[in-house]
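The complex is shown incomplete by one protein chain, all other protein chains being positioned as in the whole.
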Amino acid sequence: MKATAEVQVIPIGSGVSVRAEVKRAHRVLEEANLNAQLHSNGTNLEGELSEIFRAVEKIHETLHSEGTVRIATFIKVATRTDKEPSLAGKLF
Amino acid sequence: MKATAEVQVIPIGSGVSVRAEVKRAHRVLEEANLNAQLHSNGTNLEGELSEIFRAVEKIHETLHSEGTVRIATFIKVATRTDKEPSLAGKLF
Amino acid sequence: MKATAEVQVIPIGSGVSVRAEVKRAHRVLEEANLNAQLHSNGTNLEGELSEIFRAVEKIHETLHSEGTVRIATFIKVATRTDKEPSLAGKLF
Partner (left out) sequence: MKATAEVQVIPIGSGVSVRAEVKRAHRVLEEANLNAQLHSNGTNLEGELSEIFRAVEKIHETLHSEGTVRIATFIKVATRTDKEPSLAGKLF
């Protein structure tokens, strides 16, 4: 099932600057082939819903394995049956 | 990887009352064995992250197959390595 | 305008345990007379939209004045004109 999504990853307890972790998370999304579009409050995605979720799991696994103790992630997903969901279709 | 989560499903274009779809979504979460706790702005969950995501996919599949054309879902997931994540541990 | 809402406050860079800040935030919401209902992923609220937002501002002011350097807050608000919005009306 194709979906559009937004993913924002927040490392907790890693210090006030979270840039390294957020960059790392975005790179995992880019490698997932999900048309990742970075913006100031997350990364927009487009692709198979199962792959979007697998990418988020991979972010948690990756960051934890690299030392981040606590992670909160905020996800928006949208699907529709009347037309192919696309990030471009949500702009005007 | 164990996680806590919140899932809120919003059917779009199904009419002003979305109670039937929200109830249906919650039932899918209850059947997933994820310690589903309904509240006024979603369902809190606790369990394997991959199962949480599979349950959300199942909600989208179920609602679409039952006629809902458009669905937006808002998800919070949290994981930590210092202790077992639990819904009870997030209360005080 | 009456609304229902959910507010989740995440202090960033305050250490892995954020319990003290989250408790403090919840207390500000309780003092705001908004029918605050704590759950594992935030506090549900019911009341005037302007007062809900004022309470969130007060949380940021309070936590910053008490030393929290960085705060991310996630808010859901819902309003409707066909009936009085209420937290109880969103349960089933």
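Just so it is clear, A, B and C label the chains in written order, and each chain counts residues from 1 on its own.
One rule holds in what follows: a contact is a pair of C-beta atoms (placed from the backbone, for glycine too) under 8 Å apart; a residue touches a chain by one contact, two chains touch by 3 or more.
Remember, predicted model here, so these are calculated numbers, not experimental data.
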| item | value |
| --- | --- |
| Touch criterion as defined above, residue of A:2, A:54 or A:76 at the omitted chain | A:76 |
| Footprint left on chain A by the chain that the document does not show | 4-6, 8, 16, 19, 22-23, 26, 37-42, 44, 74, 76, 80, 82, 87-88, 90-92 |
| For chain C, the residues touching the chain missing from this view | 1, 3, 49-50, 53-54, 56-57, 60-61, 64, 69-82 |
| On chain B, residues whose C-beta touches the chain left out of the figure | 10-18, 69-70, 72, 74 |
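In the analysis below, only the chains that are shown with their structure count from here on.
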| item | value |
| --- | --- |
| Centre-of-Cα separation between chain C and chain B, whole angstrom | 20 |
| Euclidean distance of C-alpha centroids - chain A vs chain B, Å | 18 |
| Euclidean distance of C-alpha centroids - chain A vs chain C, Å | 25 |
| Sequence positions of chain B contacting 2 or more other chains | 74, 76, 80, 82 |
